[in-house]
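The complex is shown incomplete by one protein chain, all other protein chains being positioned as in the whole.
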């Protein structure tokens, strides 16, 4: 019923928005994260994403359950792409439906925050001058093995 | 370049999300408002929307400009459907792209609030037992001719 | 001539979607009084008036050729 998937194919956001729609959903908020050409003045040629696939899908499903509990009546679908992505391509899609719009916005933003905290996916940026794995160095994970 | 339109045809949200995408957009948030089957225990058969079309399009463009000024680097597309809509159909779509996600969420939510305040569009609900124009009786408009 | 437009619940009240009236030089407040006399109850629902597609204030004055629209509380979205 729900979709929580890691995929190496291009993501069609429409599919996820449609998936969460039902007769009691008054609002659907869809977030897509895209590969940007410029980050802090450096030109990205492409990105490469890697995931610990089974754990990532499990964690995304867990986030979906958190949301459906926190905001009653919501439905959630999440997908994240792995492999090489060109500028403009969709890296992640989050679709949330809800009877009322407020919950759909809030829950959607909650999902991307949680993904960035806990879902084992890693981004490598490839520039003209080199490449680097991007770790979220500024945030402390909730559970840390020191 | 921008899209701000009232249409009597079914809305394809994808078109608006694609429209705001560009190489510096890292995030796209798309909101769709749908016809719900049940509102406060009453079953809706269908909705009928009417607009003062030229003024509505002008007001939506004005909201778009407000957003592009308030959140730098955003792009906005808005469409609202008029005529008869069945349960589940899209009444309104708002797509906002932004370099970073926070602004895309905020600006999108700002757009729907502003639409509900100022854009001359009216909803009539048609139930099994009757019909009624829905006015937002609870909010005071900013300018009111008493 | 001023072109008047009526929408939604207000059009249900007036029975016509538009009409032309000789109210150039009058204020929006005076237009509302005129309308209330012709269509009792039209002011009751908190309608706003737009002149040439912009919301107007009660003191704004109608000019020859203006379009004035009665905007009942909006309910888009």
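A, B and C are the chain letters, set down in written order, and residue numbers restart from 1 in every chain.
One rule holds in what follows: a contact is a pair of C-beta atoms (placed from the backbone, for glycine too) under 8 Å apart; a residue touches a chain by one contact, two chains touch by 3 or more.
Keep in mind it's a predicted model, so treat the numbers as computed, not measured.
J.: Just to confirm, in the complete assembly, which displayed chains does the hidden chain contact?
T.: Counted over the whole complex, the chain not pictured touches A.
J.: Pick out which of A:18, A:37, A:50 or A:84 touches the chain that's been left out of the picture.
T.: For the chain that is not drawn, the touching residue is A:50.
J.: What chain A residues would touch the chain not displayed?
T.: So the residues of chain A touching the unseen chain are 33, 49-52, 54-56, 58, 80, 91-92, 112, 115-124, 133-137, 139-141, 143-146.
Please note the rule applied: only the chains that are shown with their structure count from here on.
J.: If I average the Cα coordinates per chain and compare with the overall Cα mean, which chain comes out closest?
T.: Centroid comparison flags B as closest.
J.: Using the average of all C-alpha atoms in each chain as its centre, how far is it in Å between chain A and chain C?
T.: 49
J.: Roughly how far is chain A from chain B, going centre to centre by Cα mean, in whole Å?
T.: Those two chain centres are 25 Å apart.
J.: Out of chain B, which residues touch more than one other chain, so two or more?
T.: In chain B, residues 33, 112 touch at least two other chains, as defined above.
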